[in-house]
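Can you read through this structure? Questions will come right after.
All protein chains but one are shown at their positions in the complex.
Chain lettering (A and B) follows the sequence in which the chains are written, and residue indices restart at 1 in each chain.
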Amino acid sequence: MEVATLRVSVWRGGAEGRFQDFDVPRRESQTVLDAVTFIQRHLDPTLSYRFACRVGMCGSCAMTVNGRPRWTCRTHVDKVAADGRLRIGPLENLPIVKDLVADMREFFDKWARARGQFKPTATRDDEFAAVRPDSAPRREADAAIECIGCGVCYSACDVVKWNPDYLGPAALNRAWTLVNDARDGGKRERLHAVAGDAGCHSCHTMMSCTEHCPKQLSPTRSIAGLKRATIGLVLGDDA
Amino acid sequence: MSTRGGARLWVAQRATAAVLAFCVLVHLVTIVYAVRAGLTASQILDRTHGNYAWGAFYAVFVFAAAIHGAIGLRTVASEWLAFRGTVADATMGLVAVAILALGVRAVAAVML
Partner (left out) sequence: MIRPARSHPGWWAFLVHRISGVALALFLPAHFLALGTAIEGEAKLEGFLRWSEQPAVKIVEWVLVMLLAAHFAGGLRLLALEFLPWREWHKALAALGAAFAVAVGLVFALAR
């Protein structure tokens, strides 16, 4: 019985490199990650790529598939390889370590620069914070809280591509959840950190982040919130 | 450009956008009216000469457009032409002054 094959072009090398073609047998319910794994196990053990959970929870397997950033473990080959061809590269907008592996350091550095860390205000001797889940700020935070830092949005964003300093959708989205966190004490510094040319004000509402987020989050929505939240910076007194 | 400066530019951009939304709507209606009513120089100038109400309207229009266009072009220059920092800011200033100067001259030309 003929087994249909997939022609898979995979990026090899670093910033300099080339696409290398492999023929991968098609299987039912095959994912793009399955295809990459087949290549590495049976055709070329020198292929480098990242994965962990294989079930759409960790975000490690994010790559550029036929021009779009996606989780390869959650991308069925049938859905993207209409003509039997796949073109797979590392996530865009990030330096390449090797082959399909992108260097995520800058992504997480920007997370830190956006003050994406919770700043505690209470101690173990204080009462539990009482945060109503149906309060407006908590609902805003909850709408954005499920981000696992996979980098797909960062990879899809053209402003990241054009403006090297731009903090990016994920970092700004996380900052927004903290701005809305009633327990957090770092609001003032955070609003300063996310404003300006490197911050929320450079978002042009293209919504590529929202379009591609595998968890259906909307960083555009969060960034719009930051734009409103930073209006207070205009007047000069940082109350 | 400081982060506070960036926030101010954004607010100025949105505020002038709101002003321009009104001005552009009026202008689009005016264009259609003028096209029907006649577009010779004497017809235009008959409508505008000594018309201080329209003069004030267009002065506001010019001022808002100068600020809005300058801030917008700064962004385009920094993202697509790789103008950075002071160069981008200086370009913005130049554009604002140019549009303002030419615009005020044009308003004066048709009004006085």
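In the analysis below, contacts are C-beta pairs under 8 Å (C-beta built on N, C-alpha and C of every residue); 3 or more make two chains touch, one makes a residue touch a chain.
All values derive from a computational prediction rather than experimental measurement.
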Which of B:L28, B:A56 or B:A90 touches the missing chain? It is B:L28
Positions on subunit B where the hidden chain makes contact = 14, 17-18, 20-21, 24-25, 27-28, 31-32, 35-36, 39-42, 44-45, 65, 69, 72-73, 76, 95, 98-99, 102-103, 105-106, 108-110
Chain not shown, touching residues in subunit A = 66-69, 156, 158, 204-208, 210-212, 218, 220-221, 224, 227-228
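Simple rule for what comes next: only the chains that are shown with their structure count from here on.
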Rounded to the nearest Å, the gap between Cα centres of subunit A and subunit B is 39
Interface with subunit A, subunit B side, in the complex: residues 1-11, 75, 78-80
Write out the stretch or stretches of subunit A touching subunit B in their complex.
-> 159, 162-163, 192-193, 195-199, 201-202, 227, 230-231, 233-234, 236
